[in-house]
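Of the protein chains in this complex, all but one are displayed in their positions.
Think of it as A, B and C in the order they're written, each chain with its own count starting at 1.
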Amino acid sequence: MQTFQVGVLGATGAVGQKFVRLLEDHPWFKISVLGASERSAGKKYEEAAHWIEPTEMPADTAKMEVAECEPEAFSGVDFVFSGLDSSVAEGIEKSFAEAGIPVISNAKNYRMHDQVPLLVPEVNPDHADLITKQTFTDDGSGWIVTNPNCVSVPLSMSLKPLHDAFEIDEVIVTSMQSTSGAGYPGVPSLDIVANVVPYIGGEEPKVQTESTKVLGSLWDDTIAFNDFTIQATAVRVPTIEGHLLSVSVQLKNAPSSIDEAKQAYTDWDNPIASLDLPSSPENPIKLYEKNRHPQPRLHADREGGMQTAVGRLREGTVMDLGYVTMAHNTIRGAAGGAILNGELLAAKGLIH
Amino acid sequence: MQTFQVGVLGATGAVGQKFVRLLEDHPWFKISVLGASERSAGKKYEEAAHWIEPTEMPADTAKMEVAECEPEAFSGVDFVFSGLDSSVAEGIEKSFAEAGIPVISNAKNYRMHDQVPLLVPEVNPDHADLITKQTFTDDGSGWIVTNPNCVSVPLSMSLKPLHDAFEIDEVIVTSMQSTSGAGYPGVPSLDIVANVVPYIGGEEPKVQTESTKVLGSLWDDTIAFNDFTIQATAVRVPTIEGHLLSVSVQLKNAPSSIDEAKQAYTDWDNPIASLDLPSSPENPIKLYEKNRHPQPRLHADREGGMQTAVGRLREGTVMDLGYVTMAHNTIRGAAGGAILNGELLAAKGLIH
Amino acid sequence: MQTFQVGVLGATGAVGQKFVRLLEDHPWFKISVLGASERSAGKKYEEAAHWIEPTEMPADTAKMEVAECEPEAFSGVDFVFSGLDSSVAEGIEKSFAEAGIPVISNAKNYRMHDQVPLLVPEVNPDHADLITKQTFTDDGSGWIVTNPNCVSVPLSMSLKPLHDAFEIDEVIVTSMQSTSGAGYPGVPSLDIVANVVPYIGGEEPKVQTESTKVLGSLWDDTIAFNDFTIQATAVRVPTIEGHLLSVSVQLKNAPSSIDEAKQAYTDWDNPIASLDLPSSPENPIKLYEKNRHPQPRLHADREGGMQTAVGRLREGTVMDLGYVTMAHNTIRGAAGGAILNGELLAAKGLIH
Partner (left out) sequence: MQTFQVGVLGATGAVGQKFVRLLEDHPWFKISVLGASERSAGKKYEEAAHWIEPTEMPADTAKMEVAECEPEAFSGVDFVFSGLDSSVAEGIEKSFAEAGIPVISNAKNYRMHDQVPLLVPEVNPDHADLITKQTFTDDGSGWIVTNPNCVSVPLSMSLKPLHDAFEIDEVIVTSMQSTSGAGYPGVPSLDIVANVVPYIGGEEPKVQTESTKVLGSLWDDTIAFNDFTIQATAVRVPTIEGHLLSVSVQLKNAPSSIDEAKQAYTDWDNPIASLDLPSSPENPIKLYEKNRHPQPRLHADREGGMQTAVGRLREGTVMDLGYVTMAHNTIRGAAGGAILNGELLAAKGLIH
């Protein structure tokens, strides 16, 4: 694989830092430009970023000068990863796409756009082709790809084997979300130390819609959303990394036994396994058998934080099945997911 | 109201300590005997109990000698509160009832017994009369009353106004339970600091059944369980007091608007309000309007920990309604609930 | 005692909310004006304040209109409590004093001022008289009194009995400070969930000086600071209320035994006991004998949060003694301490 020069938009923020950390020794992608707000522009990265990662800031990146998030400053890059806040992502990402610089974004702004793939490589890799329909530029050189929000990633991934086997009808989910999901400074400690806050602004509408696009079908030049329904309650809990979801699911063709449901997970084949993508985990969707698993502390970092863990799969009394699922929200559910999207697009020859 | 002499079974445990604390200045009930295991018997209470309450141990109680949990040692009492562990409650509570000493228990062992009321005074006060059908003694002097487990208390209370107005059909609940629910030493800190454990042994079966008894109907000499169905997921979160429940509910006669659903709560009348029970809160079931309410830190101690708080009442996409509810698990959901049961029985003249 | 009309400056902040809560049913002091920033002025208190107290907002206060912090808006009050942020306290407090409105402040700005008492009623009640030397107004009607910062309160209180008996020579202290000490939003949760931050900006200089003023002597028209030395390390820990201090102390006249040191605490007489101040605890400085005491969870709320708890008093290997001490940082160490100052001044007839 060739080496790609990449830019990072929103590089000083929490997601941006995760991009910087995860790309430190990436075999294909090399950071050549870091973009942030006007306030940070012109400073060295180590001065501009309040570094909150538990590893040392990569020495090379530390000394790079931060640019403003304008296409002109990113002229040499093959594409950009965007960790921008949604309050500014819309305009900036569009300006990059229109300038012919592909954008692989973690922001929510274009997730529901008709021609923008909402991509989880193990679930809907074919959706990637949708980028050829985008019209940001005449020659198709600029496009936008997004990943789902940090809850919809494990939700859509954990539903996928069940959907393939039994078809999803209805889903009720309570997501217990970690503090890192709110960025930095994010959640005030007085709100969350030894506490649970039963509301996360703007979260539930995303959880209730995104998975139906991820599990939708590519028709011609758009995605036909899947027709199942999701009811979501999103709460904040005092964990650091790893969103844990309690899921109840009604199926169109219920399995005859819980073993058959488990079989759906063990039979599931990772459609991108043969691509050997650098960030692709060996077990993207792993079924745990112990009642107490998965947990944020024990499992969020498994396989580099790229695994979606499923556990407590059991028959339900109201709906067909109940289970819990968890994924590292800022890796699998954000920067790591976006990087895997980039790897998929590169492997498919869609990045030029 | 006369003064009753009461005993406390399991007085050194976490629930027992809560009984001791809550009864310190009780206007009707005065602790005259403390019972615990053989290991503690004969010691002063202050030596036998590893006190974990945030208030000072009541000075009088501190100096009392702990007795074994045998009826002979409790001869002077009018009744006992039981905070016994379920591993020993069955035999001990039976022996007290058979000895003519009424038992107001927090243990799970007799909750499902045909003639034992599973009592929440604001929800099913009429169930109290069932004790007259019990046959532990020939003269009816010994009987057992129970309260539901710490999740079923806020669940049944929060469902009650909806049930009266619209009839419950199906319920899906995820309970995020605080560490105090496991007693002391209880949950190892390595399991729960900055973590969520997606399983609590034996909890879900209780949550899936108890509320249907609480909301059931007294027919002659037994309770006809209500016919709605509950699907439960019980997880442990790093809070100290206050179980928070995320509830989705399907109704037989759905309200035409969310306002009509809210009206069910505001219209609800507390059937025991006129009894002026000492531990009875002014608002046993309170509907909060702010999205971020209720929370364990802010609301668990409201009204002496006796309030069931309801919040985020909203239309659902899969089931008719969604809401969250919370109650102080060791007060409203355990010792405080049992004391209120005692007060109801006393006010009804059922304790002789 | 007469009733005083009081104002609260900075009423919407964390300390201001504590004033509102603690004054709800105060027998002497009645809130008649609430002051906050321009942004809040004109709104009802319930709209202006993001209420973070675990009790309900007092109904009367909720409906009061918030004023700007200007003396004209407080014309009817007898004095004001100030919970202002130090960034604005200097100018505002001065303007009130100059307008003849006494200020009882929790802010740091005037603590080191020559004529301003740094008052802990149980330690240096005589310092209160210093207000007669202040010259904010010609007639002495306007003055400022302060309380020490939330660490210096338990430090000075716990040192007092030792100082009286053995004279303090040197003190080394590590303060493990709760999140509420930083106000709201204060400490980002990512900084503190399952973490310790070994630095609190600006805290150590205060801890190293304030206790020497509190334990100083009133000479004529100023305070002669005590001559002992304090070395402080201030760290943030994930607790909610209650700063815990680990203290090592060198004495000028060391006790001959640890029992003699303990005797200093039990012999200590509360100089204001006879005044029966409403917020004065029965045991302002309490020595705990159990090794595991005091703890924030168990002891911060003792005696309405007004007690300074001392524990683990023991012989040292480097310095004469070691001990730990703890007080509720936003009650005893802030709003509650200021209210007690107000009560002392009222009882002494210093508020007109």
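Methods note: a residue touches a chain if its C-beta (ideal position, glycine included) is under 8 Å from a C-beta of that chain, and two chains touch if they have at least 3 such contacts.
Quantities reported herein were computed from a predicted structural model and do not represent experimental measurements.
Of the listed positions C:A14, C:V103, C:V214 or C:I240, the one in contact with the omitted chain in the full complex is C:I240. Taking the complete complex into account, A:A194 is the one of A:A194, A:A264, A:L277 or A:M306 that touches the chain left out. From the set B:A49, B:I131, B:V145 or B:A194, the residue in touch with the chain omitted from the display is B:A194, counting the whole complex. Considering the whole complex, the residue from C:A41, C:M112, C:M319 or C:L350 that touches the absent chain is C:M319.
Mapped onto chain B, contacts with the missing chain fall at residues 14, 52, 179-180, 182, 184-194, 238-240.
Seen from chain C, the chain kept out of the figure touches residues 170-172, 174, 176, 191, 194-199, 201, 208, 229-231, 233, 235, 237-240, 244, 246, 248, 291-298, 311-312, 316-319, 322, 324. By the touch criterion stated above, the residues of chain A touching the omitted chain are 52-56, 193-194, 240, 297-302.
Just so we're on the same page, only the chains that are shown with their structure count from here on.
Contacts between chains leave no pair untouched here, as each chain touches all the others. Interface of chain B with chain C: the two copies contact each other largely through the same residue positions, with over half of all numbers used appearing on both sides.
Taking only C-alpha atoms, you rotate chain A by 180 degrees to land it on chain B; that is to the nearest 5. For this pair, chain A with chain C, the centres built from the Cα atoms lie 48 Å apart. The centroid of the Cα atoms in chain A and the matching centroid in chain B are 42 Å apart.
With centres defined as mean CA coordinates, chain C is found 39 Å away from chain B.
Residues of chain A in contact with at least two other chains: 191, 194, 238-240.
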